[in-house]
Each structure stands twice: as C-alpha cells, then as structure tokens.
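For this view, one protein chain was removed and the others were kept in their places.
Showing chain A:
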Amino acid sequence: MTRGGRLAGLFERAVQAHASRMAAVVIALVIAFLWVPIAVLVFMSFADGGVLSFPPDKLTLRWYRVFLSNDAALDAIVTTLTISVPATVVSVVLSTMIAYAVNRYVFPGRSWLQLLATLPIIVPLVVTGVAMVLFFKGTLGLPDYISVVIAHVIRTIPFATLVILPTFLTFDRRLEEASKDLGADELRTFWQVTLPNIFPGIVAGGLLAFTLSFNEFVYTYFVKGSGDPTLPVYIWNQIRYNVTPEVNVISVVFLLVAVSMVLVAVSLTRVELLARR
C-alpha cells in the first residue's frame, strides 16, 4: 500500500469514527463566521469615542442619540420608504399575476415570461444597473423617482414570484372546483377562494420584496441622480468619505428591519424559499 493510500485509509477511519462530531464543528464554525460580524456591528454601535477602535473604552447610547437627531439619516429612511413601499405593492401585484398566469394558463410565450421573471437574478447587478440608467435617463428621460421605483420593481419581481408561485401549487384546487360548481365565476372564485388561501404566500413575498427594496443599492446607485439618497446610498457615502460610529447605529436599523421581516415571512412560508436574492 502506498503512503498516500495509507493516509487516505487513516482519514476514512477518522471520518467514520467522528463524523457527527466533525459535522457539529463545521456547523458551529460556519454559523459563527456568519454571525460574529453582526454581533460586532451591534456591539460597536454602543462604543464610545469618535474613531472605531476595539475594544471600546466604555459603552454608551451616545451614537443612538446622534442618529436620532441626524436629519440627513432620518430623511434617508423616509426617502427609502417612499420608494420601497410603492415598489413593493406594484411588485407583489405583478408577481401574483405572473404566478397565476404561469400556473393556470397555457399560452404562447409562457416560458419566456418565466425566463424574464427569473433573469434579473442572474444578470449581474452592475450590468442591469448600467442598462437601466442608459435607457431610463438617456432614452426615456424619466424623472429620478419614477426610475428608481421601476428599478426596485424589476429587482424584487423574481424573488416575490419565487415565493408566491409555490403557494399556488400547494393550494388545494378542489376548493376552486367546488366554488365553480356552486356557480361562482373565475374572478369571483379568485377573490373569495383563491386569494384568501394564497394570501400568506403573498404577504411573505411582499415582506421579502420590501426587505430587498429597503436594502437595494446597486440599481439605485446607478439610476438615481444627485437627489436625496436612500439609506443604503447614504451609508455608502458615509463609509467611503467619513465614517463615524453612527454608521454602526444605522446598521442596527438595517438589521432590525431585515430580521423582523424575514422572521414574519418564514412563519408564513417555507424557509428554503427565502434564500434567493
């Protein structure tokens, strides 16, 4: 037996004997890798002092007070919401239509619709961002606000669709048949039977679309002109030009939004569906 072969044999025996312990170590290490930076952000948001040095001399709520009296940051949150809320509503309506059409109807161009609704995930963000600024600004001359809302709608449609579509599949179609047997039309059946049944999926899709839109940076950065920044754009400028510990506080805001939205969404649908973005 070669030396390499003996080593492989040793390795095999080690794996056989300690497999579950090794798995536990892998899980612990990777989860720690994913969560330690977040813990650091939260911890540093309480650090005193103007520069980011670790460990901090003492803990303070000072930067939270600074944040709450910083009009620029609060304005950025408002700007973000005025984009994210309408974009989410439009995106959810369109995604529900896509899911319904793809699931219920056979029509020419059906697979193209599916492809178009998935493709924004695959095309690199910078490419779509560039394409949008060229077309929205260069060709159509759309105003900033409209351009950004449309960009957010395109960005969120694939994810909302991926969450909403499966709820059409798991839903018991016999309820719809019963409704139609009792004399209801397709539209009435949709409002009174289908929609209430798929509503959790639609809410979950909406929460994720909102989270995505609230965090959206690349499309916004390219499409948006020099107007009021959204919160991610504001953070980008802060990080690049003058970092203060206040950025840690704003990070906590992002965290709270993401964690609360995703937890509610997970309570409404399958966890595996939420990972695509």
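Note that in this section a residue touches a chain if its C-beta (ideal position, glycine included) is under 8 Å from a C-beta of that chain, and two chains touch if they have at least 3 such contacts; residues count from 1.
Assume contacts and distances are computed from a predicted model.
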Q | Undepicted complex member, UniProt protein name, chosen from "Anaerobic glycerol-3-phosphate dehydrogenase", "Pyruvate ferredoxin oxidoreductase", "Hydrogenase" or "ABC transporter permease" | A | "ABC transporter permease"
Q: Write down which of A:L113, A:V203 or A:L268 is the residue touching the left-out chain.
A: A:L113
Q: Write down which of A:M97, A:A178 or A:L195 is the residue touching the left-out chain.
A: A:M97
**Q.** Missing-chain contacts mapped onto chain A
**A.** 8-9, 11-13, 15-16, 19-20, 22-24, 26-27, 30-31, 33-38, 40-41, 44, 51-55, 94-95, 97-98, 100-103, 105, 107, 109-110, 113-120, 122-128, 130-136, 138-139, 150-151, 153-154, 157, 162, 165-166, 169, 185-188, 191, 208, 211-212, 215, 217-218, 222, 232, 235-236, 239-240, 243, 247-248, 251, 254-255, 258-259, 261-262, 266, 271-277
